[in-house]
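Step one of this worksheet: look at the structure below.
Moving on to chain A:
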Amino acid sequence: MIADVITVTLISIGLFFFIAGTAGFIRFPDVHSRLHALTKADNLGLGFVVLGVVAQADSGWSVLKLLLVWLLALTAAATTAQLIARFALPPGERP
Partner candidate 1 sequence: MTLGDAFDILLCLLILTAAAGVIGGRDLFGSVALFIVYGLLLTIAWVRLGAVDVALAEGAIGAGLTGVLLLGAAAKMDDGAGQRPSFRPGALLLCAGVAGGLGWAVVSLAQPAAGLIPLVRENLPVAGADNPVTAVLLNFRGWDTLMEAAVLLIALVGVWALSPEDSWGGRSGLTQRVRVDGVLGTFGRFLPPIGFVVGVYLVWVGTSAPGGAFQGGTVVAAVWLLAIMAGVVEPPPVASIRLRLLLMAGPAVFLATGIWGFAAGAFMAFDPAYAKPLILAVELVLALSIAATLALLVIGRPRRPQ
Partner candidate 2 sequence: MTQTLIFGLTGAALIALGFYGFVSHRHLLRQIVAFNLIGSGLFLLFGALARRAPDGTSDPVPQAMIITGIVVSFAATALAEAIAERLHDRTGRPSLPDLDPDDDD
């Protein structure tokens, strides 16, 4: 019962970040601010959803897999954010 409450709360927070991130991604005016909005949804939205599901997990093995999912998603998001941000700079401003 307590686990259910925790799950609903955490997943709801995760959904909030997904909605906010997507809204920013659609509404923001330029590439870099959109990238900023997107990384919020990536990291926090998925993170809270994963934590919400961890509260229901039936084995330590599943918990490990869930945390690995988040870790890999974080790494992917960090890498692509860097690469795309650099790519989207105007040619003269690239470091």
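Just so it is clear, a contact is a pair of C-beta atoms (placed from the backbone, for glycine too) under 8 Å apart; a residue touches a chain by one contact, two chains touch by 3 or more; residues count from 1.
With respect to how the candidates were assembled, all candidates are chains of the complex that A comes from, given by their letters.
Please read all numbers here as calculations on a predicted model, not as lab measurements.
Every option in 1 or 2 belongs to this complex, yet chain A touches just one of them, candidate 1.
The touching residues of chain A, counted against candidate 1 in their complex, run 72, 75, 79, 82-83.
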